[in-house]
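Got a structure here, written out as structure tokens. Questions coming.
Apart from one protein chain that is not included, each protein chain of the complex appears where it belongs.
The first chain written gets the first letter, and so on, giving A, B and C; residue counts start at 1 in each chain.
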């Protein structure tokens, strides 16, 4: 579901070009970022009310997620995301109602039908690859999809994502190594939000940037401002086009910041300086985007307010609807251990 | 056991200085390289005679092994070698007789008492860390030893070794990542012999040199000519000194060549071009060394011949002696599953 | 008098061991900040560089501990959730378990790997697993899974003092659920010993972790109905205490093995086999097992989680059938 255009008004075509994004795309970007954030906020509220046992959110990473996902071909390209990537799933077609079904582990949640924790995405039709809670394993799955596509000569791209802390695992190395040797069409997208639960990046990496890890594989890689959705799109889009045309894998790092605790179970006051959080909050990706498109005169305030209202309505509807949906039966724990054809 | 000096003769002191190695060290280097090669040759002969079930040799890697091991402090520094590192074990004190005991899996083989395949080295007294057949795991053991030494503030260095193919494994990444983050005194020494069984380096690495992998960890690393024992020593020695003084880990690649099949079970004619083998044989590290020290007038022919004779005598003795040593009893399979204190 | 929860017992043992022996150090994800279950809270402030945050890499947490233990230190590694230990399977199985064997004790590894296991916490597929069956099939590794705080404390001390690799399993659901007055409480100090927690003539229930508590509750219920159960707290899962297992099986003639792990290939099979071979003449009934169904792991939704988890009711049902046999 994408945003429908709002009322026409005059705006500078020049700036539009700079963005490499059409008006519709810019509007979609704002819509998806906002939808992701508001969904996460509502999810946390439901958790506080004791109606959702667990929430793990992407607050602070919406620009990275939406900007990167928009650079892919929906319906064609594969996505092997990680638990924070609600924004990516929305771009790929997940609705607010589906997101709420997943949060509440309802019977009809098409990600895992209540079998996995929330935010363990999956949707074969949308080419979202199922993932576990075990981090970084999906990097190898993405490389395997890239290998298969290369063997079949299908012009697709796979994007897989993880946090900066997850790049310390062996599977990260094995996946980049193999993808580089075989020049596979894989975008390894790392959302560096500054923390792995309580551990700052210095604990996980001897290099200042995740993207520096590309040097051991002689593949291309770059760092982008993960708080700026437009910059993310502008970085990822050319890489996707290159990869699709045999340019081999890319390692792209989006510098963002985890604005919330690790999860609804985490108390970040144990390890995170208030000051730091305040500083970063000033660069809230959604605030930044709105300021920029407003000041550039792309969208007048009214358009943006209109989107906000639409998003709020959708979420109110989604939460109310999802809460009334059926839960799994106890016996639903059984079945599909093995696939029957 | 080190070589005893042979008869004195005049020689140019200048060249000695260039080597950064004393006469004694140069003589030892030749002695150990030769001892390793001749031992491997005798082992293969015993295998062909059906007296040794399995041989995995270091032919072509003697300069890399002896040059690197001589840069360490015997009795102080730790070595976590891999199966080809007979040369390193000799430098650390293993005798020809012990090497033969190990080949024949005799009861008194102090590496594993016949419990492991030959060339799975271990000797706590000599600070040789036991290893399995599973490649690259020892990289993490070495990093762990480095961490322990750092915690205890012991001024030691650990060297761990593997082949270039083994650098594709996750443990390689995890070990270098951790050692780099904590600036541990570890020398990661990779003996690039051009093949992982039948696979050429292009199959294992997207980078031309193993040492290029250092760039993902921002540690120091270098490539040296693994066929030149003196060059290897000159490369490794400064790194060892640096590491000992808190300089952090090093990734050193020695370019050598596997002159023999992978093991006594392998038929390399299936995958290796004869021509290539012939070319590399011209650079046999032992031949090169002898030519160089002879032409530089370090050792006259007689000295070197004398060493050859001594080595041959030692090996004849070692083989005869080892063959007569007792085998393990069947029941020796039991015991030491758990250590009792 | 001191009442301790499981998590307090674990933390106390580590604190005591670190204070007594400076070779002991901690390595794991987020341990400096206290760990996600707060088992190491305060220890970084107290012991500084002896409490080390590892990168997010389980193979290295185990592999580094092997190296450090070989060097002579006494690492206590923490795997944040048992479900994530599998990347370290190779280091545990191919290396740690064989270190002493392959050198005939010339080298050995005084190391402990602590990890929270088990379900009932809405952890879903990857925060609820029972991993003991895999890791108990590794001669050379000892596996411990206590149930009461006093045993957690004494057995963690025993594990740290042991010269062999010990996998120390902490049932996360019991961390704050189970409390015990520990002064003078019975505490097992030896690895490899099970405890007969309750004596009854009619049948024996074997369990560990959360299921031991559920089994005791079921035994209480059955006692009210006139059926008296012996309940064995296995404590150490590898090596198993065959003597206690066989003595109790012979004494009651009917046995029920309970675990949270899935049925097929779970530890219950081995215990059943030991009894079926060595106490056969004493058996008056089929050997029963109460375990989770054979699905990959705990589903997330509470309705399915409850369906998956064995509990006092399910145990009581099986025990009644057995008693009536």
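Worth pointing out:
Note that in this section a contact is a pair of C-beta atoms (placed from the backbone, for glycine too) under 8 Å apart; a residue touches a chain by one contact, two chains touch by 3 or more.
This is a predicted model, so every value here is computed, not measured.
Under the touch definition stated at the start, the shown chains contacted by the missing one in the entire complex are A, B, C. When the missing chain is restored to the complex, the residue among A:132, A:218, A:242 or A:325 that touches it is A:132. The hidden chain makes contact, of the residues A:60, A:170 or A:261, with A:170. Across C:48, C:72 or C:296, the single residue that touches the chain missing here is C:296.
Considering B:84, B:97, B:115 or B:141, the position touching the chain not shown turns out to be B:115 (whole complex).
Mapped onto chain A, the interface with the missing chain covers residues 78, 80, 110-113, 115-116, 120, 122-124, 129-130, 132, 134, 137, 139-149, 151-152, 170-171, 174-175, 177-178, 181, 335-341. Residues 53-54, 105, 112, 114-118, 120, 132-136, 165-166, 168-171, 196-199, 203-205, 265-266, 270-271, 327-334, 337 of chain B touch the missing chain (whole complex, contact as defined above).
Mapped onto chain C, contacts with the missing chain fall at residues 59, 83, 86-87, 89-90, 93-94, 97-98, 101-102, 125-126, 133-134, 136-140, 238-240, 262, 264-273, 275-278, 280-281, 283, 285-289, 294-297.
One rule holds for everything that comes next: only the chains that are shown with their structure count from here on.
The mean-CA centres of chain B and chain C are about 42 angstrom from one another, to the nearest whole unit.
One simple way to say how far apart two chains are is to compare their mean CA positions; for chain A and chain C this gives 38 Å. Listed for chain C are residues 55, 57, 59-60, 87, each touching two or more other chains. Contact of a single residue of chain A with at least two other chains is seen at positions 168-171, 203-205.
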